[in-house]
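Every protein chain except one is present and positioned as in the full complex.
After this line comes subunit A, so read on.
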């Protein structure tokens, strides 16, 4: 079954000082993941590495929960097994972000393992502003449709409406939720797995 998960982290909303304490990052990182920071993530501060890990794990959980509704989110048991760093670091959010495919030079390409599943992630860190992650069971993410946008409101209900509005404008389709609360994009031809995310004043989607 095809699935997808996304997550965004508004970096200005996180407590960077707290993030770099072992008490904090040991609740997110598995023991085998710490060495990836030194060897595979040059040029980013440690707190961003921790939130990069959080972001792909949260997106992986959302991706797999669609297939296993009883799945419990456990960051330290969602294990990053590989990180290929981007060839360029992106220092700010550009205008005209492509809405299809996420294999650009600014992407971290990450592989994760949850239980017996292998999942594939692409993440972009936009300077000190935002981390955007998308996870799929399919290693090829070149056909994924995605988007991020800044909103004026930070309350969850307004963000939820804003991300649905953005999706409607771009896909011409409505988001519906099934009996267990899983979101789908309801197009004229099919129901497509869609993942929605918001944090602070940012919203994002992927399908």
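The working rule: a contact is a pair of C-beta atoms (placed from the backbone, for glycine too) under 8 Å apart; a residue touches a chain by one contact, two chains touch by 3 or more; residues count from 1.
To be clear about the criterion, contacts and distances are computed from a predicted model.
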Chain excluded from display, named as in UniProt, from "Phosphate transport system permease protein PstA", "Cell division topological specificity factor", "Fe-S cluster assembly ATPase SufC" or "Acyl carrier protein": "Acyl carrier protein"
Hidden partner chain, touching residue among A:23, A:39 or A:152: A:23
Chain not shown: contacting residue from A:91, A:155 or A:174: A:155
Touching residues (missing chain, whole complex) on subunit A: 9, 13-15, 18, 23-24, 27-28, 54, 58, 72-77, 154-157, 198-199
